[in-house]
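Here the complex is missing one protein chain, while the rest keep their positions.
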Amino acid sequence: MMTMLLALALLWPLVVIGWTLWSAYRAPAAYQSYFSALWLSAAWPALLLAYGGEAQWTMDAWMLGGEWALNSLSRPWLAFTALLWGLAAIHARGYFATEQAKAQEGDQDTQRRLLRLALLWPLTLLGNVLLIIAQDIASFYLGFALMTFAAYALVVHSGTAEARLGAKAYLMLAVVGEGLIIGGFLWAAGEADTLTLQGLREGILVAEQGAWMAALLCLGFGVKAGAIGLHVWLPLAHPVAPAPASAVLSGAMIKAGLLGWISVLPLGDEQISASLAQFGNIMLMAGLAAAFGAALYGVFQRHPKAVLAYSSISQMGMMTALVAMGLVAPEVWPLLWPGLVLFAAHHALAKGSLFMGTSISEHLPRWPLPLVWGLLALPGISLAGAIGAGMISKWGVKSPLYEMHHESLIKLLSWAAVGTAALVSVALWRQWQQRHKGGSNREQWGAWLVAIAAALLTPFWLPLPAGSIEMPPLKEWLGIMWPFPVGVLFAAVGWLLTRPLKGKSLPAGDLWWLYAGMVGAALVPIRRLGHYCAKLKAASVVSAQKTEEILMGHLTRLLSTESWLRHHVSGLMMLLAVLLAALMMWEGQR
Amino acid sequence: MTASFDATHSLDAIEVLLALFLTASALVSLFDRHLVRACYFFVAFAAAMTAAWWQLGAPWLAAVELVLGVGLTGPCFFYALGHVVPGASSPLERDKFSEPWSRVAMRVVLALAWFVMVGAAIRYVVADMAYAPSEHPLLVAGVVIAATALGAFALHRHLLRRLLAFNLLGSAVFMLLAGVAGTSATAQALISVGLLVAWLGSMLGALLIRQLVHLEGVEALGRDGKPEEGAT
Partner (left out) sequence: MIWRFGLFDSTFEPLLSTHWALLVALGLPLMLGMLAALFPPKRAWPVVLASVPVLASGLMLLSAYDQAGLLRWHWDIAGVQLSLRLNGLSVLLLLMTQVIGVAAAIYTPGYLRLSETGPLARWLWPLMGVVLSALSLIWLATDLLTLYAGLELMGLAAVGMLMLSGKVAALVAGMRYLLLALMGSLTYLLGVALILGHWGRLDLQGLAEVVEPGPVAWFAAALIGAGLALKAALFPLHAWLTPVHENAWTPVSALHAALVIKASLFILLQLWSILLPDTFYAPRVIAWLGMLAIVWGGLLAWRTDSLKTLVASSTVGQLGYLMVAFPLLLGPDIAPLPRALAWEGFWLQLMGHAFAKAAMFMAAGNLILATGESTLKGLAGTSRRLPLSLLVFGIASITLMGLPPSSGFTAKWMLLQAMVISQQWWAVAALLTGTLLTAAYIFRMFRYCFDETAPRHRYQPLAPGMDLIALTLALIAFALGLLAHFPLELMHGGSP
């Protein structure tokens, strides 16, 4: 039964792709529906699989030997990922309704773009699902790479200049990341002589250069997870991607990086070496820096989705810090990880609904305004930890840290939550500024509403181990909730303070421009060298041709002595005879 | 090996005369630009060769020389000249090709070197030649003619003159052969084969010269010494 579900979960997206392709081939453009009911269902078998219980598969025939499992970690991960994919798909159907109408009217470019999206969306999903259930390196890497590269189509969809820049940034960093990942995998797996992630973790733990392997892999996954320094694609890609695509990018795929870290790092192991612990410290610092820096930078953004992207970076920074705790303080990890999973799942759904919300605010439904804006704010408030699942997930990570006495980290995380609160309020403010009337359709707001509900109620449906999560006790509520009002206040004060700088804001993508400038500067001499080489080559070709001409001329002249030889054969024969005779006489006399 | 010469010591004077005549006629035949005259001198040379063979005690060779040399090879040349009936004029009467002096000098040097080499070789074979060269006038004449003929062969461009030079060289070589090896059966056989070949070659050459003159005119005969004219 489980095996059938697994097969279904993996094959169904392929079936969807095949169907979409076939119908695109067969149906006339005017009746073409890119987002059919079948298309919407692509993620559903995976969701079913997540709730089917724990299971394990070994398939020797698959690549280097398939090793797949649904365990206490991958089940909830698959559940929230698949749920978000399913909701985003429904939202997408509404979101792309106008474009589809345009395509049906016969706009070739739109047809092409929609078909590309409709084909690559399930493929991205397939990669995401595969990497979650994979326990062997090859499958994991295959899923990761599939997801990464197929998602390019999601980012570049609109085809505008900004979209192409965002997609370019995404792709460049993705290639760098893939390179780092495969390098790290080959090194670590080769060292440990293993093909499974379990073996890889053990290998990294005992390897002499384990910290460097871990660093390679972490940087590689960090691209996807938006680790500081490698995060620059997020604020560039999110504003230009379609809202549902942003939702899955920021909700589901960004978590794949996190899962990568959890899969390859020997977290919570007591025999962690000093160098790995040191690496953990660096990672912790990087995470906190991301959490605060992204918040500080993000509040000055104009585009609500850019603000949300920075919020994602900030949130991922917090999660980075929590993962790093698994290296720094291994004893805390067994208690911490369910809270982290809940944190991730809640962030996924909340961020997903926030991104979907941006499309709602651009097409406000004819509902009472306070209701709409209340609903738009809800996931943000939850994300800041003031209500619902946000509060519970905050408690879920706080309580183990309390128990193990890491109060300073708790304080820092709380202040990071202030940043989150400020970011979501700024995002809402920007949405308000850029709101549009124009009625969103049923699928759009339906999926959004379900996502909000799912975000608020995350602990109730997420299949975490029983008893690992509990409601925070009442006396702690204040300690968890205070960052939200403070954050809103900060945002308001900051807005008042920066009013004189009207209309000026920092560009999205922060370090990207620095990188681009650096690379550009580095390219100048290279380009100059290239020009020089081209000139050198042209010159050498010319001179070689000239030399060849001269040589050939000499050769031809030389060969014309053949006719001289021809007319002096008899003389030469006399000469040869005399020469031979003289030579032999001389030799004989010696 | 030199036994055959012992018997002829008494006839030294005749031999010397013969040798002188052979050398003179050969030189005229080689270097006279008037080709008809050169051919006449060649016939005279062949006749003298017949006498020489007779003198050396090889009547069989004398007969062969008479038939092949005087009777067949000579007419070949007149045929090549187009001078079949005496007194008729021929476009080939004179060799009009002139050689650059460097070529001439080079050939003279080569001929001298060749003369030294052949002379030295003969000296080693006929041991007493070193002490009394005058006792073997025919051998000396042979060496002189061989070297000169080869030099002339290398020098001339006119095909007929080269053919003449070849024939004279052939006779000189036969003479040397008879001189060093006597007139044993083997030597006679070798010389007979050589004479036959010389006649066949001359005949073939004469035919070719006629054909060339017929096709291309007199100029074609000198083409060997000039740069190619796209013909070969």
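First chain written, first letter: the chains are A and B, and each begins at residue 1.
By definition in this document, contacts are C-beta pairs under 8 Å (C-beta built on N, C-alpha and C of every residue); 3 or more make two chains touch, one makes a residue touch a chain.
Computed from a prediction, not measured in an experiment: that's the story for all the values here.
Just so you know, the chain we are not showing touches A, B across the whole complex. Note that of B:Val126, B:Ala141 or B:Leu155, the residue touching the chain absent from this view is B:Val126. From the options A:Ala61, A:Ala274, A:Leu496 or A:Leu559, the residue with contact to the chain not on display is A:Leu559. In the full complex, chain B makes contact with the omitted chain through residues 1, 117-118, 120-122, 124-126, 146, 150, 153, 159, 162-163, 166, 169-170, 173, 176-177, 179-181, 184-187, 189-190, 193-194, 197-198, 200-201, 204-205, 208-209, 211-212, 215-216, 220, 223-224, 231-232.
Chain A meets the missing chain through residues 552, 555-556, 558-559, 562-563, 565-567, 569-570, 572-574, 576-581, 583-585, 587-588.
Following the convention adopted for this analysis, only the chains that are shown with their structure count from here on.
Put simply, chain B touches chain A in their complex at residues 106-107, 110-111, 113-114, 117, 121, 150-151, 153-154, 224-228. Chain A makes touch with chain B in their complex at residues 563, 567-568, 570-571, 574-575, 577-578, 581-582.
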